[in-house]
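The complex appears here without one of its protein chains, the remainder shown in place.
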Amino acid sequence: MLNIADSAAAAVELIHDGACVMIGGFGVAGQPVELIDALIEHGAKDLTVVNNNAGNGDVGLAKLIQLGRVQKIICSFPRQSDSWHFDEKYRAGEIELEVVPQGNLAERIRAAGAGIGAFFTPTGYGTSLAEGKEVRELDGKHQVLEYPIHADFSLTKAYRADKAGNLVYRKTARNFGPIMAAAATHSIVQVSDIVERGQIDPEVVVTPGIYVDTVVQINRPQQQDPREEGAA
Amino acid sequence: MLNIADSAAAAVELIHDGACVMIGGFGVAGQPVELIDALIEHGAKDLTVVNNNAGNGDVGLAKLIQLGRVQKIICSFPRQSDSWHFDEKYRAGEIELEVVPQGNLAERIRAAGAGIGAFFTPTGYGTSLAEGKEVRELDGKHQVLEYPIHADFSLTKAYRADKAGNLVYRKTARNFGPIMAAAATHSIVQVSDIVERGQIDPEVVVTPGIYVDTVVQINRPQQQDPREEGAA
Amino acid sequence: MSVPQNSDHPLSPEELAEVVARDIPAGAYVNLGIGQPTLVSNYLSAEDDVTLHTENGMLGMGAEAHGDEVDPDLINAGKIPVVETEGCSYFHHADSFAMMRGGHLDCCVLGAFQVDQQGNLANWHTGKPDAIPAVGGAMDLATGAKQTFVMMTLKTKKGQSKLVKECTMPLTGVGCVSRIYTDLGVFLLEDGKVTVRETFGVGFDELAQQVDVELTPAR
Partner (left out) sequence: MSVPQNSDHPLSPEELAEVVARDIPAGAYVNLGIGQPTLVSNYLSAEDDVTLHTENGMLGMGAEAHGDEVDPDLINAGKIPVVETEGCSYFHHADSFAMMRGGHLDCCVLGAFQVDQQGNLANWHTGKPDAIPAVGGAMDLATGAKQTFVMMTLKTKKGQSKLVKECTMPLTGVGCVSRIYTDLGVFLLEDGKVTVRETFGVGFDELAQQVDVELTPAR
């Protein structure tokens, strides 16, 4: 049953030390800024974080890394002009890194939510990221066996939820939200708006409520200007 | 570029003998009745058909089977109270049958559209439908390796298309439409309505136009009363 | 023997549906198989906040549609017209079965030909050599949900127990059934052990004599 939390702090309170936490967003779009801030306040440590990047500047995921709370990061693009906190921890051997091609990252997250035990994908074949992995020729292409990425929690951002937990997103802020909510045992979503059941057209629901455990309404979410973030 | 056909006959004209044709629909919902009728008229033979069922009564897919034009059928539920034409051909050894659990059927179709070479699924493990298939224990479950189902053509039904080929569906008539359109080299879609670009909200597009090759407008599609069709 | 006998007669399908419905936790997401399990929905109240899944692409499925409510585009897995509930949603077949396979449904209630003490289920094929195999979503349902409940008469029309040591009919799923609701009693399966939770119209000892499986009374 949907838990509607009173605050971002209450929404993240179950996150435990050692948890695997997926964090949505691609650049600033879809970044659950207030939930990440709440996780920073919360104090959980030894986290494994799944995100497309490895933090920017001195806030959000970068701050969590700076504080030494992230033990491992699984992402596609950790190296950005302003990912200095990750850089520092990585070079000091204080954070483990698993780099995954972005499409394989997305498909592995999707597989976790969809109950697929493993799949063959052509992406990455013959590259250093597929070293040691099982390879088969299928449909005339060499393909690499990849495994699902499950998580204990996901922190994502959607535009609107109804009280059944159904979600809709805005534009390219949709990105990892739907697949991360499905891949996590406990999904936590910040939304700008919570409406009654029946207020979202069933034809346009992107994430059905079955995938949503906790929502919290953040009326005016912080959002950086996209230009202030490094490219990737 | 989107081909807007003048008639169902024109929409199916490229279907060649020996083609693999996916046909959408679950029961009457989403059944592309006019496209199937056009395929019957068209005359293509030695077809492999992918559908959830094996035809009902004396029309549509059942008629195509009766006419001896279907060499093989891949489906989840061929045995229905009114699937007598399939029964007859099957017992006479005149049609090949591959029975696939419905979820594996859907996921194999999805895999074809998504460029996945094979995947492990727990469904079917330990049953006669998985005999001879590769098995692995993954995530604490025995899982069976399944391969994508590609098609040359798909015949599906949507509610509305715009001139970029974007589609929206109605209720449970969505069913196999989106994944079949993506899995087929040439997807053919009948819709009730074709609108200008920009007339479908980009947030609610279910099948992006990239998956659609041909659309044809059928203003008042035939639709049986669902009660007249056998259960499955 | 402390197994409660909770009825003086074997339960009718409707009475049994009510027992199943009581066991479904509030807020659960549930798939009810075709046939007897469909009756369970009649005994779920709005306060239970149970959401029904139908594998042809919908969460929040409502009751059977009648008269003007019938919409040929809105049917359930049994191809019966249904109505929407507030908060429902639609999705395509791959997403629908991903939802099931991914373990997101709390519970699935299915009919059965046979269930054995290992929790193996046979409900898709009688095994007759001339029968045309047709599986539909049965195998996906059997293995996908967090819990799979079976709802059936304990015996065939010929009086043979459908709860068996080892299924002789073709399997639908391996070790997937955790609970069996029958007209004569409710059985809990765990690690090859069959525990009787309650009986209907029959005492534990009498029931134990009718089933060729070792039964343990619930404490």
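Quick notes on this structure:
By written order: A, B and C. Residues from 1 in each chain.
By our rule, contacts are C-beta pairs under 8 Å (C-beta built on N, C-alpha and C of every residue); 3 or more make two chains touch, one makes a residue touch a chain.
This structure is a prediction, so every number in the text was calculated from the model and none was measured.
Shown chains touched by the missing chain in the whole complex: A, B. In the complete complex, the residue from A:A173, A:V191 or A:I218 that touches the missing chain is A:A173. Summary of contacts with the chain left out: across A:P32, A:P101, A:G115 or A:P202, the touching residue is A:P101. For the chain left out of this panel, the touching residue among A:K45, A:K63 or A:R79 is A:R79.
The missing chain lies against chain B, touching residues 1-2, 110, 112-116, 162-164, 166, 182, 196-198, 202-203, 205, 208-211. Residue positions on chain A in contact with the hidden chain: 26-30, 76-80, 86-87, 90-91, 97, 99-104, 106-107, 109-110, 121-129, 142, 169-179, 206, 223-227, 229-232, in rising order.
Simple rule for what comes next: only the chains that are shown with their structure count from here on.
Of all chain pairs, the one joined by the greatest number of contacting C-beta pairs is B-C.
Between the CA-based centres of chain B and chain C the separation comes to 29 Å, rounded to the whole angstrom.
In this assembly, the C-alpha centroid of chain A lies 34 Å from the C-alpha centroid of chain B. Note: centroid distance chain A to chain C, computed from Cα atoms, is 36 Å. Residue positions of chain C touching 2 or more other chains, listed in rising order: 58, 84, 90-91, 98, 100-101, 144.
In chain B, 107, 121-122, 169-171 are the positions where the chain touches two or more neighbouring chains simultaneously.
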